[in-house]
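One protein chain omitted, others in place.
Right, chain A next:
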Amino acid sequence: MSVEGIAAPQSRPVLEVRDVSLGFGGVRALTEVSFEVRKGELFSIIGPNGAGKTSMLNCVSGRYKPSSGRVFLKGRDVTGLTPNTRATLGLGRTFQNLALFGHMSVLDNIMVGRHHLLRNNAVSGALYWLTGARREELAHRRKVEDIIDFLEIAHIRKAVAGTLPYGLRKRVELARAMAVEPSIILLDEPMAGMNLEEKEDMARYIVDLNEEWGMTVVMIEHDMGVVMDISHRVMVLEFGRKIAEGLPDEVMANERVKVAYLGIDDDEAAGENAA
């Protein structure tokens, strides 16, 4: 796995989205959006509220089925596959609104992420020492402990998830997504609702995840400062269309992005959109 930020450009993209459109009745949430994410990349999707960022992520994760277009994961067409199949193929995600299993311990939450990696079933699990269930569990626990160490949540591993403060819960959610051992991880607003310190921590985890663990990351985030600081490439959506894609600096300099974010006079905007 590449430790460098950006892997060799000729390698096949981990995630390929081709001309994806999505409509809910008369509302077009996405219109022919295409992009690629290469191995080892930290790719951000930004855009104003309602631009279709989460819809895009849901098309990738399988929660929504695009009305047209295709999604490829590691070169394999996954457009028709269920979310759980995609997860087993190496796609992890976190959610915009916290979605931990509130009554379970932090450890159990993370172990659920190992579900598809565990081989033993209820029957062979009962013959704990004979079937390798014990060995298997130890190996999994080691992986889980690595993740726990990395995210520095060791002190709360036995705590019930629902009782934790917000920032920690976000971290546990990231840990759970990492436990799936995905080749690509989708983060939906990992820093929403955090204070400055928590944001800095989270940004550091994401960068480390990308650089040390070699994880390919696709992130939706509103905090421009963070996005421009840590992303390798940025895509901008507006009203379900892709209006820009490129290096953070390029995107920042893009006229249309400025319009979308800062807004200008209506006449001028109309002129821009028509162009």
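Assume contacts are C-beta pairs under 8 Å (C-beta built on N, C-alpha and C of every residue); 3 or more make two chains touch, one makes a residue touch a chain; residues count from 1.
In this section, contacts and distances are computed from a predicted model.
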item	value
UniProt protein name of the chain not shown, from "Heme lyase CcmF/NrfE family subunit", "Acyl-CoA dehydrogenase", "N-methylhydantoinase B" or "ABC transporter permease"	"ABC transporter permease"
Omitted-chain contact residue, chosen from A:R176, A:K199 or A:R233	A:R176
Sole contact to the chain not displayed, among A:H116, A:R135, A:R204 or A:K258	A:H116
Which of A:F101, A:F150, A:F239 or A:Y261 contacts the chain that the document leaves out	A:F101
Residue ranges of chain A at the interface with the undisplayed chain	61-63, 82-85, 87-88, 92-93, 95, 99, 101-104, 108, 111-113, 115-116, 118, 120-122, 125, 176-177, 179-180
